[in-house]
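Presenting chain A:
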Amino acid sequence: MAKGVSTTSHNTFILWQGFSIAGIIVGGGTFLIILWAVFRYRKKSDGIPKQTQYNLPLEIIYTIVPIVIVFGLFAATVVVENQVTAEPNAQANITVTAFQWGWKFTYPGHKAVIVGQTTQNPEMIMPADENVHFNLISLDVVHGFYVRDFNFSRYAQPGLTNVFTFNITKTGVYNGQCTQLCGLYHSLMYFRIKVVTPAQYQAWLAVQDATTPASRALAAKGAIKLGTATQVPTKPAYTTYGAH
Partner candidate 1 sequence: MLKQESLILLGLGVFFGLMGIVYWMWGHEDGGGVMLLGSFLLGMLPGFYYLWWYRRTGGNRPEDREDATIQEGAGVVDSFPSTSIWPFVLGLGCFSMVLALVFGAWFAVPAIGLLVAAFVGVTAESRRGGDV
Partner candidate 2 sequence: MTDLIERPSVVEPGVPDVGAPDGHHGDDVHEHHGPTGILKWLTSTDHKVIGVNYIVTSTVMMLIGGLFAEIIRAQLVSPTSTLVSFSQYNELFTMHGSVMIYLFAGPFAFAGLANYLVPLQVGAPDMAFPRLNALSYWLYLTGSITMLLGFFTAGGAANFGWVGYAPLSNAVNSPGSGADLWIGALMLTGFSAIFSGVNLVATIFYLRAPGMTMFRMPIFTWNMLVVGILILLAFPVLTSGLIMLYCDRHFGTHIFTVNGGGVPLLWQHIFWFWGHPEVYILALPFFGMVTEVIPVFSKKPLFGYKGMIFATLTIAALSLGVWAHHMFTTGAVLLPFFSIMSLLIAVPTGIKIFNWIGTMWGGELYFSTSMLFAIGFVITFLLGGLTGIYLASPPLDFLTHDTYFVVAHFHSVVMALVLGAMAGIYFWVPKIFGKMLNEPLGKLQFWLAFIGTQIFTLPMYVVGLHGMPRRTAVYPNNPSWQTLNIWVSIGALMIGISMLVFVVNVIYSWRNPVIAGNNPWDAHGLEWYTTSPPPHHNFTSLPPIRSERPTWDFNHPEHPALAHGEHTAVVTAPSEEATNGKVEA
């Protein structure tokens, strides 16, 4: 569990810590009480102990106090949830399309397309320190778009577009993977997200949009492919471990 690199992942991390503190106090305390009872009241004689069956004030206390704690946790949850699901004005837009068994990243209004399957590990380019709005959809079955460093996942579903926004505070390359079982090569459905400075991002987009052969050659040097928005590879390129 880590702070992560987005503004919202920081908030999620703090919520995690809050829940953990409550959990350790309540759970750890209860655990110690159990251990104490098991040690202190182990059988010492053949007598029959006091047959206490109930204690109403105590039972009311341990009903009310957990309810109060629960509402506290809920309040904190709502605050962070509103932050994570917020949709502020976006400075960039990316569409993520999941399919069996790879990812396609397209940039509405631009010509850039990044696509790859399984261990080709397609690498999305996105800018740091800007609100980047995502549209997420699937072409076939339910997939899971999960990036651990953003403390975030969302389903990619057929016929239902999901939207969310990230603001990443640190440049770097972050790993992602499909988390929702989607068939045979679910285990290998990798992707990466490369977060660059806004200037680098704009430069890259400009290269993608350019039409001269020289600029296309420039773009082809990286692990990215040019293409139209409707292109989906038809020939799979899988690395398999074990017999099919």
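Candidate entries met the following condition: all candidates are chains of the complex that A comes from, given by their letters.
Here is the rule we go by: a contact is a pair of C-beta atoms (placed from the backbone, for glycine too) under 8 Å apart; a residue touches a chain by one contact, two chains touch by 3 or more; residues count from 1.
The structure presented is a predicted model; accordingly, all values stated were derived computationally and were not measured.
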item: For chain A, as assembled in this complex, the candidate in touch from 1 or 2; value: 2
item: Touching residues on chain A, where the partner in the complex is candidate 2; value: 1, 9, 11-12, 15-16, 19, 23, 26-27, 30-31, 33-34, 37-38, 41-56, 58-59, 62-63, 66-67, 70, 73-74, 77-78, 80-81, 84-85, 119, 121, 140-142, 144, 146, 148, 151-155, 157-160, 162-164, 175, 177-188, 190, 240-244
